[in-house]
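Note that one protein chain is taken out, while the other chains of the complex remain in position.
What follows is subunit A.
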């Protein structure tokens, strides 16, 4: 149902956003194309976490992902990406399970992080929030 919802949101972007979003457009095709973890990082995460994952500055700054020991816990990383928290947006409905796993693996193995145990799409599905009815 969640994918179906995202589909409808895509279809009605700009004309009818979901009640929970209000007058903000929802166009954004989830999983429109397969992208590498690096591509997803460059095209999405980098806007806040910055090019070298050094984090932002200012009152609402995103934290550094570079050399971040918290990334050692796969469930921590996935939960943050899927559900968001404290300024981090929720990407459960914006990225496919593959994209989510790929980008999580990318940040866990770059920017001074070397956590080699791979995250799988099964991990993503296990931690994804319940679908909207």
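Basically, contacts are C-beta pairs under 8 Å (C-beta built on N, C-alpha and C of every residue); 3 or more make two chains touch, one makes a residue touch a chain; residues count from 1.
Keep in mind that, in the parts below, contacts and distances are computed from a predicted model.
A.B. asks: The complex lacks one chain in this depiction; which UniProt name from "Tripartite tricarboxylate transporter permease", "Xanthine dehydrogenase family protein molybdopterin-binding subunit", "Ribonuclease H-like domain-containing protein" or "Tryptophan 2-monooxygenase" does that chain carry?
C.D. replies: "Tryptophan 2-monooxygenase"
A.B. asks: Provide the residue numbers of subunit A that touch the chain removed from this figure.
C.D. replies: On the side of subunit A, residues 7-30, 42-48, 50, 56-62, 83-91, 93-95, 129-130, 132-133 touch the unshown chain.
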